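Omission of a single protein chain aside, the complex is shown with its protein chains in their original locations.
Right, chain A next:
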Amino acid sequence: MTDLTDIGIAGIRDGVRDGSFKAREVADAFIVKVSQAKALNAFLVETPEHAIAAATAADTAREAGETLKPLAGVPIGMKDLFCTKGVTTTAASHILEGFTPTYESTVSQNLWDAGAGMLGKLNMDQFAMGSSNETSAFGNVISPWKRNDGGNASLAPGGSSGGSSSAVAARLCPGATGTDTGGSIRQPAAFTGISGIKPTYGRCSRWGTIAFASSLDQAGPMARDVRDCAILLEAMAGFDAKDGTSLQLDVPKWEAGLSGNLNGLRVGIPKEYRVDGMPEEIESLWQQGIAWMKDAGATIVEVSLPHTKYALPAYYIIAPAEASSNLARYDGVRYGIRDLPTGAGLQDMYAATRADGFGPEVKRRIMIGTYVLSAGFYDAYYTQAQKVRTLIARDFERAWEMCDVLLTPTAPSAAFALGEKSADPIAMYLNDVFTVPSSLAGLPAMSVPGGLDKQGLPLGLQIIGKPLDEQGVLNAGLAIEQRAGFTARPEAWW
């Protein structure tokens, strides 16, 4: 019999629709997998009752002969950045411990309205700040992958959506939500051999999603293949009057529009993405990706994005600046924990609560943000970074005169071991070197698995598209997927 945890979102949806199996069987199969995978620490909260209720609704609707919803019978994992009514939501931070939202985020509500069920809330880097999932207040997430060197090093699942990537790669859920501020969907997808897309800024509502850097934050799906990403994104996206930056546009039928035929497509190769010290295997995978694109009918053009090397430093001004403002709300008054030292006044209570509640990386970023926004430094740092952001966006606009999508590696390395980079913040930040520029420009971008390195670890290729051209990004991703034939999967040890 088919293992229902192996067939992906499209397979589950279609099988439930045509009666090959019951939604309840699917939910039960995943609930068992989740309960057996504690060693990965991917889930912060398990919600089997939510998944079962959605499955029962799907089965009842089918028995009654009703038209099934787009995601009827599909159970998913929900990153803990999304507020879920009645289910603890902490952004993997101590300061929000015990917080139980009284409302539902728009993205999660859209998924429930489409018939999906929730298996649980997924671990992540605290407040989405990190690239390895080592900043969670509730322990590291472990990647299901191991190096093939016989060693037993625990590897990073990437971050910040590391619970999502680990859970999907280990087949604990067929798909999951992620959020991407500077690469937090794409880099973990690359590290774990799955696919993930960050749509154009404004496609997915930010309402009810715990804010990190509001001008950059975008939700998106993570799943095992391009089609499953398209299906999930269709359900997640859509105009929402409650988010002032939500785009008032219809959601395209991305799944129906999928095609791996790239005839006439111009694929740009940005020369500045050849960075010093990049492993030879990444370079050769990139060359392989170029060959796959040509094979799919595309033409290749070299393009220049001259301000690429300034993207990371600009990001590490803009994102912390916005974070320092957004995270001012955690004050021990309205939600989460309160630390009130004996005899302390209001100001001391704020300072004690925040000292106790935020982890070291969150504090570091709030402090950097506070510094670059402080009197006397604002123009030199923050305004300059915003000007550089304009130049980075302009680089992309010029590139679009010559090409339709860009092809790059997703990350400058395969997954590293936990602890390997955590001592040096800048080395950790450099992991986002290929993903941050498109975030700053608000562009749709996705990572698809391309192959394995010598150590048997997945490597990803990134496609960046024009504003609102998720279809072009998905199609180029599909062309790679069809040619890469990526079937490797981690052997279960957990």
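Observations on the structure shown:
We take it that a contact is a pair of C-beta atoms (placed from the backbone, for glycine too) under 8 Å apart; a residue touches a chain by one contact, two chains touch by 3 or more; residues count from 1.
Convention: contacts and distances are computed from a predicted model.
The complex appears with one chain absent; UniProt names that chain "Aspartyl/glutamyl-tRNA(Asn/Gln) amidotransferase subunit C" among the candidates "RNA polymerase sigma-70 factor, sigma-E family", "Xanthine dehydrogenase molybdopterin binding subunit", "Chitooligosaccharide deacetylase" or "Aspartyl/glutamyl-tRNA(Asn/Gln) amidotransferase subunit C".
When the full complex is taken into account, the listed residue touching the unshown chain is A:333, out of A:39, A:256 or A:333. Among A:256, A:426 or A:492, only A:426 touches the chain left out of the display.
Here the missing chain is touched by one residue of A:226, A:251, A:265 or A:368, and it is A:368. From the set A:212, A:273, A:310 or A:486, the residue in touch with the chain omitted from the display is A:310, counting the whole complex.
Seen from chain A, the chain kept out of the figure touches residues 98-103, 200-202, 215-216, 241-242, 244-245, 247-248, 307, 309-310, 313-314, 316-317, 324, 328, 331-338, 340, 344-352, 354-355, 358, 363-364, 366-368, 370-372, 374, 380-381, 383-391, 393, 425-426, 440-442, 467.
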